[in-house]
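So that we are looking at the same thing, I have put the structure below in structure tokens.
For this view, one protein chain was removed and the others were kept in their places.
For chain A:
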Amino acid sequence: MYKHILLASDGSENAVRAAKEAVKIASCTPDSIIEVVYVVDFDKAKSDVLHSNSSIALEIERRKKNSKVLQFLNEANVKYKTSILIGNPGPEIVKFANEHQVDLVVIGSRGLNSLQEMILGSVSHKVMKRVNCPALIVK
């Protein structure tokens, strides 16, 4: 069934909810793997670099922001891999999903900032429209 599942995460509670569904689906198929993709927005780069001592420290800092989801996956005892990408969240997730030919994309319906969503449109909607595989949007 779905062996290679992309879980798009922004580190929020919504992402944890999405992770729960991803785990449910992954546990149906032996040898399935969840690919956790965390996208750092371009606009954060300046502030992130200013507030970190080195690129290694920055990477750890960013991993920490995704820790809720990773902690959940650790406890759920599923196989997963993480990638931190930098760019525009929507297009980056789509590109990653299409390049890695994942079987399914799982994404939370709302990110951290509802004002942003109003202005920029929702990331999940963009992803669903452009990705080449089935997508599951978790409410």
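In this text, a contact is a pair of C-beta atoms (placed from the backbone, for glycine too) under 8 Å apart; a residue touches a chain by one contact, two chains touch by 3 or more; residues count from 1.
Just so it is clear, contacts and distances are computed from a predicted model.
Set against the options "Succinate dehydrogenase iron-sulfur subunit", "Dihydroorotase", "STAS domain-containing protein" or "Potassium-transporting ATPase KdpC subunit", the UniProt name belonging to the omitted chain is "STAS domain-containing protein". Within the complete assembly, A:H51 is the residue of A:K3, A:H51 or A:K81 that touches the hidden chain.
By the touch criterion stated above, the residues of chain A touching the omitted chain are 42, 45-55, 58, 85-86, 119-120.
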